[in-house]
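This view holds just a subset of the chains, kept in their places.
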């Protein structure tokens, strides 16, 4: 039996086996008995799956949140790709690793390699000329490496997958650097703002493969306040950090949503803060638009109505 | 010559001398020369003053922001009280104290005695049963006693005078305690929220007799962020402070403006937070209304149009 293809390389009528993360499971009654519906992820996407026979036996073999090994056939069902599963069991890591199982292959992830993105982040920090900002960045990034590599950028709206936060920061940094030069803004400060503006998300969210949830502090204080505290505490440990630089950097954190309506208690008052808020909104928005276009399954030139954006989107005549 | 009466006890045609704070000064040309217009304060209010003779000599005798000794006559001019000044000079403290000069008598102040309000604040803290909150309050209030006694509650909108912050807190505490009992809210937590919700104002504003200005951190970070950091740093120094209590108290700080539109990055999510935001708004609003009614000089049943509130206010047929 062959290995099943990646979810984003789906073709119907493939048969084989593969490793996935189970992120949903539901027993549903049918006219003649019941059926087991599942949602499975790999690094490249998410897919529905259905198991019809021997349900009671297989249903006890795994839980939501666990990695599983399945045997299945791929089909199109009601215009959606689907797996018809015949065997399923939870992964036994020591043994399955020998067959090529790797956790990171089974968790919805940013399209680029995390290691590559991490090196790019480190290079970015090295290019910061201001020594205080560079020390601060190294310290905060060093302290949170594990999280910064893995965390999504948001629970659902955009970049909601493993490595999404890192991907979002790097794309923003790319755009922000150009704009800083175009408008003679303080590039070091702006890059620091890009890298730290939502550092509070590391405390706002709790992330596990399969999804993110809000923490108590996340719900009650929010990532702007949490990030502000974290940055202040770190700066307090760096001797000689200029007070006006600290104030401007903290301003970038509190103002990065752009307006009070969007949750910034103080609105941009420096050139860098205006740029940061726009670059953040741009990256978020374009990511949403791209995803809506890519995920739309219709054959029209336009997507279905996008509720959050309040419009249809042009896909072109591909 | 007699002592001039307090500004809020103004009667026309009094002659005498008195001590005031000069908060405004302007040379204005007239048809036959020029005139020196001044704004003077004492603890009870603010008044316009005019000096017509010997202008060049007197104009050099004092600056804006200084305490002055004047000799004057009180008159009504265009429906407003005014002093016609004949002599003016800056106060010479060592010598003038012998004549009864006291700084606090010359600075626009809350109607109640600051010492009395301070004792009330201390009693409030003593009544807090939760030991961690009581320690926190004692520490923060002890550390900032000088400021907390003197600071205004805002630059212009409400309680914008010496002791205004303290007056605002105490009135809010009075109302909040009743409401806490009516709705079985956590009274200790709510009182702590009342006393600490705008502790960040101490860093947001720079106050000197005569007026308050925004600091750099005040403009760039704002009192919600500054207060949050201050409370967190203090709690970090109190061993055993329960984490959920910390989170709820910080929530009171970030949510106390009630909505994102009004500058709270997170909106109320606990009963105490809903109460705090409303009590804060109530005290602010009633103070504004009372002041507008008291300061309106017209003889109608209604005040003139109040621009910020967008309406006229009923004064009654007094």
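First chain written, first letter: the chains are A and B, and each begins at residue 1.
The definition used in the following text is that a residue touches a chain if its C-beta (ideal position, glycine included) is under 8 Å from a C-beta of that chain, and two chains touch if they have at least 3 such contacts.
In this text the structure is predicted, and so the values were computed from the model without any measurement.
Trainee: Of how many identical copies is the complete assembly built, when 2 are given in place?
Mentor: 6
Definition applied: only the chains that are shown with their structure count from here on.
Trainee: Mind checking the centre-to-centre distance between chain A and chain B? Centres are C-alpha means, answer in whole Å.
Mentor: Each chain reduced to its C-alpha mean, chain A and chain B end up 47 Å apart.
Trainee: Which residues, counting only chain B, touch chain A once they are in their complex?
Mentor: So the residues of chain B touching chain A come out as 216-217, 219-222, 224-225, 228-229, 232-233, 244, 247-248, 250-251, 254, 257, 260-266, 269-270.
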